[in-house]
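Here is the structure we will look at, set down as structure tokens.
Apart from one protein chain that is not included, each protein chain of the complex appears where it belongs.
Per-chain residue numbering starts at 1, and chain names A and B are given in the order in which the chains are listed.
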Amino acid sequence: MENKTNKVREPLFHITKRSNNAMKPAAAWGVRIAAVVVALILCGVVTVLLTGENPFKVYETMIDGAFGSERKIWALAQNTAVLLCISLAVTPAFKMKFWNIGAEGQVLMGGLATAACMILLGNKLPPILFYPVMIIASVAAGAIWGLIPAFFKAQWNTNETLFTLMMNYIAIQIVSYFCYIWSVPKGSGHIGIINSASQMGWFPKIGGQSYLCNILIVLVLTVFMFIYFKYSKHGYEISVVGESENTARYIGINVKKVILRTMLLSGAVCGIAGLILVSGTDHTITRDTAGGRGFTAIMVSWLAHFDPIYMIITSLLIAFLEKGAGQISTNFGLNDSFSEILTGIIIFFIIGSEFFINYEIKFREKEAKK
Amino acid sequence: MVVQIIQRAVMQGIPLLFGSTGEILTEKAGNLNLGTAGVMYVGGISGVIGAFLYEQSVEVLNPALAIIIPVLACLLGSLIMGLIYSFLTVSLRANQNVTGLALTTFGVGFGNFFGGSLIKITGLDVPSITLTRTSLCFQKSLPFASKLGWFGDVFLSYSFLAYVAVAIAIICTIYFNRTRSGLKLRAVGENPATADAAGINVEKYKYLSICLGSMIAGLGGLYYVMDYACGIWSNDAFGDRGWLAIAIVIFAIWRPNLSIVGSILFGGLFIVHNYIPGLTFASQELIKMTPYVVTIIVLIVISMLRKREFQPPESLGLSYFREDR
Partner (left out) sequence: MSRQAAIELKNITKTFGNIIANKDVNLTVYRGEVLSILGENGSGKTTLMNMISGIYFPDHGQIFVDGKEVMIKSPKDAFDFKIGMIHQHFKLVDVFTAAENIVLGLEEKGRYNLKKSVKEIQKICDQYGFELDLNKKIYEMSVSEKQTVEIVKVLYRGADILILDEPTAVLTPQEIKKLFSVLKNMRADGKAIVIITHKLNEVMEISDRVAVLRKGEYIGTVETAEANESILTEMMVGKKIELNIERTDVEKKEDRLVVDNISYVNHEGLKVLKNVSFTARSGEILGIAGIAGSGQRELLESIAGLRKLSDGTIVYNNPQTGKKDYLRDKTPVQIRELGIRLSFVPEDRLGMGLVGNMDIIDNMMLRSYRKGKSAFLQRKAPKDLAEKIIDDLEVVTPGATTPVRRLSGGNVQKVLVGREIAAAPTVFMAAYPVRGLDINSSYMIYNLLNNQKEKGVAVIFVGEDLDVLLQLCDRILVISSGQISGVVDARTATKEDVGLLMTKTGGENDGE
């Protein structure tokens, strides 16, 4: 205590919230872009350290991995589209401050329904009937998986973060179960390509491109979600509930109903993502079909401030890192998990940069006083 | 066979116990670290790297060093993970869920990357990372355990890290309930504004508990590789144990002593399908679902009961800023 009274010093700095003099959007984006640049430099340094390659070569390899050939560009677009689709799916829930980290499971359940239709009905129904049934089943499966935690949240305020997290693993086990039930050959635990001969239930190739259909679906979804958030009454209610439940009650919004409806939507879009993955991409299902994208999507959505248009950019960034780092791994004989390290680093930096946008650090005034 | 089931359940449960105890410590300070899965990966691989480098550098292992080096490497690796998380969520007040998920992405990637590329990077001429010699040092159990029949098998047959895990869980329980500092820590997690007003350094407590929690969780990864997997690192073998550890936190309603029971129980559910006769592969997968279902049931029941003592720390997941108005 003594030295405190003797040494009269202001703290070196103190932090205040920018409540009234908030940063201008342009400046805020400047900070974020700066964060990405610094992170990319750091990623380069890490890569150089691990591979001993010169840094320009590293970036060149990354760009080559993502955009190097027509096939690579299509793959990049496909990865971006799937990630974007799941990011769009989790966004309505997050705007409502409902922490749905169960996209992984919702996607899997959607995919499982798709696979089930393909396997069980694929050669029994005429296509005109089959495709609608498959689509509806996938959407419904995802929606139901999202609705279960929402129901408990609305009814008893059960913690949705932990609930949805657990639902992921239940979904994974259910998928594993069916992988054995439907496995080809029997007992192998793998389903293999479904309907490889008839291609029943596969998305059609458009202009010879097998991924174009997926990409178009996601583009339509993006526009739909953008409009939904910005111009629809539902979207408006989601924002109000997310900002303040009291205000929502005050103007007579049925909060429980909005929670249920929004998670239904969130799960349904996840179901579509499952459909795209199974019917439009893999033509099979495994327990890794979602492949952690349900979690990555949360970061994509958050980094884009829940704006569908920005999400195109953020999901492209993550997909680019995946492909680029994958190329580095191949070229230098490294493990392909390298991309996850780089993704982690970039996200850390962007998360950190938000602080400098929302808070202000005031340093001690340097005038000498005696 | 019952003895064998218990033994296997305990061995499965110990990594979960480390993970859940670490997570409880973190959550008691009000931080939901969804990065625990990543932290455990990093803890495991850091230990592996330490052990690998040591094994490659000497001819004959010194048993003490063979244990100390991986343990320190593991603690260091997981400490760095804890520091990243606490810097972002405590100092920079970042969203805990997003930070935690990023930490998991990073940590799992880190583990798999080094697991797959360690040999290439170090340029050593070995076919695979097999740390059997180090593992044998870790696996040493009490010599007289086998002479005590079933009692020895059930209680004394494990390696030292297993007892460390139980000890840490008990120490944490005592710490939370019987010490002044534990009281302060709980206050930070319940109501940081109150803790702050009471003169408690909120940031210090959060940092310490997150970092210690990470280090404890990291040991779970180390135990898994060195004891359970006999020193053989294979990518993704650790699986979803990190998430299961978070599930146990709920199951144990934020009490480390209950998490001892919970971890062994969940460990048992993990392997019980091997002991139920007549199961198909398919139905085994359904049985593996039980831990998660049980967790959800617990979650629902505590939310319906609304008993305050059973709830998560009140400010869990929220960042604290003193001048917030």
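We take it that a residue touches a chain if its C-beta (ideal position, glycine included) is under 8 Å from a C-beta of that chain, and two chains touch if they have at least 3 such contacts.
Worth saying up front: this structure is predicted, and the values here are computed from it rather than measured.
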For a quick check of understanding: of B:Ala197, B:Ile276 or B:Ile297, which residue touches the chain that isn't displayed? B:Ala197
From the list B:Lys184, B:Arg241, B:Arg255 or B:Lys288, pick the residue that touches the absent chain. B:Lys184
Footprint of the hidden chain on chain A, which residues? 1, 4-5, 8-11, 14, 19-22, 231-234, 236, 239-240, 243-244, 246-247, 249-252, 254
What residue numbers in chain B mark contact with the hidden partner chain? 178-180, 183-184, 186-187, 190-191, 193-201, 308-309, 311, 314, 322-323, 325
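Keep this in mind: only the chains that are shown with their structure count from here on.
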CA centre of chain A versus CA centre of chain B: separation in Å? 26
Within their complex, chain A touches chain B through residues 15-17, 19, 50, 99, 101, 152, 156-159, 161-163, 165-170, 172-174, 176-181, 187, 189, 292, 295-296, 298-299, 302, 333-341, 343-345, 347-348, 351-352, 354-355, 358-359
Which residues of chain B touch chain A once you look at their complex with the stated criterion? 32, 34, 84, 87-88, 92-95, 97-99, 101-117, 120-121, 235, 240, 243-244, 246-247, 250, 280-283, 285-286, 288-289, 292-293, 295-296, 299-300, 303-304, 312, 317, 321, 323-325
